[in-house]
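With one protein chain removed, the remaining protein chains of the complex are shown where they sit.
Presenting chain A:
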């Protein structure tokens, strides 16, 4: 199976914490859509298997008009072989999802919405400079639920000054609305973001890892209690509602990413497009791909597998490590993981090396320690 990721690099306004690639000036929107369609045509030979998922990410794909979205999807269908019931996701922001738009989307091939709610609380939305307010957040979900069954929302915790009660309230609203998929992230202060500079200047309080950890534990407990599966560090779903597109990233499946800054993976190499809208458009106008590629060594692939595997309910399969990388990697993995198993942060379930509940919030450092690296490099 393969997936196609389409990056729509426009947003209405910049959220304070965001370090994604987007532009707030929509002047080049038509040209951008043309360029993306061009890229889809130029790269069709890269996908060797049928397309099972299409994902519009951003930026803010809901900035596009219904017909623009349809045109892109049509291009995919005409250039690629698509399975009968693909998962087609559109990331959308609440302020774009009025009833009219929802109806248009429902009439298109889009069958899954991933909605950037982030919080149901006014103060949080203001602090993050989101374009929507608390009321819009709830209203859009009420409407969307009437037309879409497969809905995911994003929720952010660990926001400065967010209390445990406030966080619980956010979770309770989501559950009351019976949203089948929740992606929930700890607020991360990326360098060179507005949030970073506000914290530096003391305008906003710094994030508190201890609070974030409590929120994370509340999240896990609540989700589990309500029948969601914690299938990836930041992702929870009711049975049958895992994101197929995102699962592909963690299961080493190939995907093609089009649009500026989009990444692709064909199991042997990773490639990424230039993250500059004007240069992207210009290159495609000349039928050129503004792309860089990197071939992955066996060590790189092992490291990626360990890193992503520890984040998911699929864990790291010891037999797979042995089969793909050899006995040496398996032995090394077991040796390195011993102290984490001793400290109950990892456990081995049959063939799978998994993170325990306590280990999940620490999996990066653990993964790094299980990495194979060539110190001479």
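Simple rule for what comes next: a contact is a pair of C-beta atoms (placed from the backbone, for glycine too) under 8 Å apart; a residue touches a chain by one contact, two chains touch by 3 or more; residues count from 1.
Assume contacts and distances are computed from a predicted model.
Peer 1: For the chain not present in this complex, what protein name does its UniProt entry give, out of "Formate dehydrogenase", "Nitric oxide reductase, NorC subunit apoprotein", "Elongation factor 4" or "Electron transfer flavoprotein subunit beta"?
Peer 2: For the chain missing from the view, the UniProt record says "Elongation factor 4".
Peer 1: With respect to the chain omitted from the figure, which of A:111, A:213, A:276 or A:317 is a touching residue?
Peer 2: A:213
Peer 1: Hey, which of A:2, A:119 or A:233 is the one touching the hidden chain?
Peer 2: A:233
Peer 1: Taking the entire complex into account, which one of A:127, A:262 or A:353 touches the absent chain?
Peer 2: Among A:127, A:262 or A:353, only A:262 touches the chain that is not shown.
Peer 1: Contact with the hidden chain only, please: which chain A residues?
Peer 2: For chain A, the residues touching the absent chain are 5, 57, 158, 185-188, 209-210, 212-213, 216, 232-234, 246, 249-250, 255, 257, 261-265, 270, 272, 294, 296, 300, 303-304, 307-308, 311, 339-340, 342-343, 345, 359-369, 371, 373, 375.
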